[in-house]
Structures are given as C-alpha cells and as structure tokens.
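The following block contains the structure, expressed as structure tokens.
Only one protein chain is missing from this complex, and each of the others stays in its spot.
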C-alpha cells in the first residue's frame, strides 16, 4: 500500500482541514501514522487532552491535537516540530489521510482476458481487470474499477467511481449507485431463502425481485444481499456493512446505517436511517429498527419486533439498562438462595418458639 | 430478471393448478406480483380469508384465493377481473410463478475462455461460462449450467440440470446429484477442521473422505460443506440451505432439511429428514437431530446431544415451553428479591416480639 500521494507541508494540510499550526509550518509530511509508530515525515493525532500523555516520545513530524491544546501539546510532545490544532482531531486525521494516501487509481483498461457480452455498455474511463466477465446489456459507469475475477450478470447497472474488489458476484438485474465499494467476494442478488412445502418437499417461492445499492455504500468481504422475492431489497445511501454479513430478501436498509461483521438479517426487515448494529446480531423476519436505535453485538431480535430508539442488548433484546439490571440480579442468585435457606431456618425456630409459648 | 415466459390466460393457469375461475377467464397474465404492487397483467394471491381485506385496492388482473372464498373475494377485490380458487393459494402462486418466470436457460456452450483438463467429460448440452475451470476426469451432466469463474477440481461428478452460480469451488472428488443449485461461491469439499497436537504444534488429521450432495439440494451463497476426514459428508435429497452456512466434516444431513443463514455445524453431526434449523444456530460435534425437531435461531446445541422431535430454543437448547417458563421466572427476579427483603424484615420483627414475649 505505498501509493502515497505527494509530500505536503504542514501548512498546506492544516489549511485543508481548517487547523491552526504552531511550530514549523513548512515541514514536509508524507504519511499518516499512529502515535506509537510515527517517525519523521509522518503526522499523528491525539483525540483529547488526556491522550496527550501517550505522545511524550512521539517521533512524528506533526501532531494533530484538539483546539486549544496546542501549547500543552508542545510541552509534552517536545520532539514533534509542528502541532496542528483542529476542532475534531480524528476527523482531521481522516481527511489528511485521504490526501496523503489517495485511493488506488487504475488507468482505463479493458484487460484482454476480460469477457464482455454483447450489448454491454462500458464507460471509456472504466477499468476491467483480468478474467472479469460482464453480462449482456449491463452498464459500467465512468471511473469505475472492476478488479480481477469479478462476475457481473446480465442487465446490471453500475454507477460511476465504484470499486469492485476481486471475485465479487453480481446476479442479473441488480443496480449499484455511484461510489459504491464492494470488497472481495461480495454477492448481490442471489435468490432469497423462501420455499413452500407440500407433500413432496420444498418449492421455491418466486425470487424475481431485485436489489438496489445506493450511492456511497461499502460492503465487506463475502457479505451477501439477496434479491427480493417480489419488489426490491435496498441498501440506502452511505450505509457501511462489514464482512460476512447476510441481508435477506426484501430488506430495506436505510441511509448511514452501520452493521458490523457476521450479522444476519432475515427477510423483510426494515432498518431505518442512522441505526447502528453490532456484530453477530440476528434478526427474525419483519423486524423494524427505528432510527436512533443501537443494537449490541450478539443480540437476537424476535420476528416482527419494533426496536425503538435507544441502546438494546441480549437475546431476546431488551433495553441495555434492563439487561444490566437483570444480569446483576442473576449474579445475586446464590446469595438469594442462602437468604431463603436462612429465612426457613429462622421461621422454623420461630414456629417452635411460638408453639411452645402458645 | 425479465426472462418472463409467454402470456397465459387465467383459464390456462387455473387448469395447471387445478383451480376454479370466476370472472374473465380469458384475460392474459404475464407475471406474478404481490397484492400491493400488482398491476394489469399480474396475478397475486391471498393466503386466507382474513388476508382478503388487504386486497381491496388490488390492481392485479387475477387473484388466487382459498377454495370457497371466490364470491367473498369478488366483493372485496372488486377491481380484479378474475378470481382463481385453489386449495393452497400460496402453492398455486409458486407453481404459476414457475410457469410465468421460468428459470434462466442458456444455450449449450463451452465459452472460449473456459479451461477443460484432459479426460473431463462434458455433456453436449451443458453450458460452461467464461473463465470456468474443469479438472481432470470430471463429468458434467446434460443441461447443467456452470456460470463464470466456477472452479471444478479433478474427479468431480456433476449430475444433470444443475446450476452452479459464479465463483463456486468444488474440490477434487466430490459428487453432485441432479437438479442441484449452488449459489455464488459455494465451497464443497475443503478439508475438515481436525488436528492432532504434539509438542511442536498441530498436525492435520487425514482429510481424505469426500462429499455427496444429493438431488434437488440448494445451497446459499458462500455456504461451505467440508469433506469427510474418512468416509463421506452427505447433504440429502431436497435439502435447502441458506447463505454462509458451515457444514463440518462427516456430517450427515438428511432429506428435506431446511437450514437458515449463518448456522454452523461441527463435525460428525447427524440431522435427520425434515428437521428445520433456524439461523445462526451452533452445533457441537456428534449431535443427532431427530426427524421432527425444529431448532430456533441462535440456539446452541452441546456436543453429543440427541435432539428429539419438538421445538427447541436457547443456549444450551431446551424445549421452547421450558425456555419461556424460565424466561418468565427470570423476569420476576427483581420482585423475588423484594419479597425476600420484606420477609427478612418481618421475620426480624417477629423474632423481636417473640423474644420480648418469651
């Protein structure tokens, strides 16, 4: 990953993120790094004043710190020649990282080993790598990069500036917006899991809907989004999904949703904008997660449940506070049993005494 | 997905499923659709009389309803020109869907970019897509469709009318029956996870068995079925498995079993015919699930357990009724603690009184 961009001065970088420099503003920066590993030419960051303590031996050429912490930082990180104050140091670090380490670019190319079916429409500035296969009447937008071994079905639409990493599979008829990133092996549009049983066995319910992935979505390696039975499965704009996640048929995932690795979402689940879902969560079908809900890792959500805003936890899910309270109660079970035993002893004593006195 | 079949009349469709038509039997139908999205030319269905209420504004050209509900349906779904009564409306919808939306067909082809090793035996009517690779002495049956990027090892046998979606991997020596559907990236025959440890580290136990996938099995995207250490791993006829499922070495999965997404099955597990397994379930090794058992999502089954017919839930699994009862008890823990506190107060009072009276 050494596609590093060109060297920038601290001054240039600070200007780009609206930061204030103290120290040597003309020093050259060529990469981002962590506090612990940074050396000459690198910029690092500390999130808050407390974290500044860890920067004592920092060997970076520049350090991004919170607004107002510049002087304090110069005192602690005395080896660092330039300090940049920023209102949101982590975000500033991200933006500077994007400049110093620009995304890999490929020159426009249709690799000679790629196969393009009749009627496909490939933008002149697209990149199709080795052994890529594009189906009939599919469209690839400008600047889109399709890496080796990707298989695109028929009648697929892919927007501009997308990146499809190796061995992705897009089934027939699915649609990707712009700036979509699909990591290795993502699978969009496989049949939903729906069958009707009769005496002989299972018959597949029609799986003739489609999938729409909106602008700016990123999906992790081997995550799967099934096509709708009828209608469409949707992943909303700006949503980020980790590796090995399963999204069932007819799900409607909103915008800016975050879903961590290995979570599984049954059919017809709705997740509204800005929800945050942990890893290895399981959703029964027809769940609705409302905007503002946060669901902890490994939670289980029963079919049909409406998950309101707030933090949820456990199997089945409950508000985090209740979950904690119940867990605390459970931890006291041995003590409760002791107390009951003690009470029984005392009550028996009392009964005997009262009987004697009676 | 617009490989729609030819238009059929309501009369033709009703005849195929043994249904009874009222209204305009000659109207043309070209697709299936849901109640809510159906428009002219579509057939929809309602499962039961209660669901008929949702058909008030249905704009379909035909509606499948339960036997005997025809007249009632004509009253409610007054915009729908044809009603088909069927004994099992959902099944009728599935069968009609299969006729109106036939599975994608490919003309027989060996794509020029496909690689076929010496001694492989490819049926004349098979389809091998771009960048497919077939190993030595492997056999591909008539009508089988192998999509782009699939890798078939040596000595593999694939039956007739199978569909292997893109990027599937079959290791050496595995066997698929007829009408098997493998979604993108399914992996059959990787080594089982078995090692023997000595002072130096782990040595792989021999993984020299094989895998047999019987007729009519369907496996979801990226599901994995490991080869047996010795002997064979089997998936029985008509079994349906969802995405990202792991089936370990030497498992024996029966016929018409259903397994939802992300379930993991350790080595040497037996699941008998007609069992139903939810998503994200985990099985320890040497479990036996008996025919008639239903295991809820996210359940955990301890090694060696025999799971009898009935509905099971939880970690570790217990009968659903017991699970619910225990959950109810747990919900009353705070109240129990209060009651114990109250009892202790009362007992102390009593002790004091009895002492005073003594």
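Note that the chains are named A and B in the order they appear, and that numbering of residues resets to 1 at the start of each chain.
Definition applied: a residue touches a chain if its C-beta (ideal position, glycine included) is under 8 Å from a C-beta of that chain, and two chains touch if they have at least 3 such contacts.
Bear in mind that the values here come from a model prediction, so they are computed numbers and not experimental data.
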Query - Touching residue (missing chain; options B:34, B:61, B:144 or B:210) - result: B:210
Query raised in the report: Which of B:172, B:215 or B:273 touches the chain that is not shown?
Result: B:172
Query raised in the report: For the chain left off this view, which of B:22, B:54, B:113 or B:142 is in contact with it?
Result: B:113
Report task. Check the options A:117, A:302 or A:336 and report the residue that touches the missing chain. Result -> A:336
**Report entry** Option from A:108, A:130 or A:201 whose C-beta touches the chain left out
**Finding:** A:130
Query - Missing-chain contacts mapped onto subunit A - result: 1-2, 31-34, 37, 88, 90-91, 93-95, 97-98, 101, 104, 111, 113, 129-131, 147-149, 165-167, 183-185, 216, 218, 220-222, 238, 240, 242-244, 255-256, 258, 260-262, 279-280, 297-298, 315, 330-331, 333-334, 336-337, 340, 343-344, 347, 350-351, 354, 357-358
Query raised in the report: So that we can see where the missing chain sits, which residues of subunit B does it touch?
Result: 113, 115, 131, 133, 149, 151, 155, 167, 169, 171-173, 185, 187, 190-191, 193, 195-196, 198, 201-206, 208-210, 222, 224, 226-227, 230-231, 244, 246, 248, 262, 264, 266, 280, 282, 284, 300, 315, 325-326, 329-330, 332-333, 336, 339-340, 343, 346-347, 350, 353-354, 357
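In the analysis below, only the chains that are shown with their structure count from here on.
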**Report entry** Centroid spacing, where centroids are CA-atom means, of subunit A and subunit B in whole angstrom
**Finding:** 27
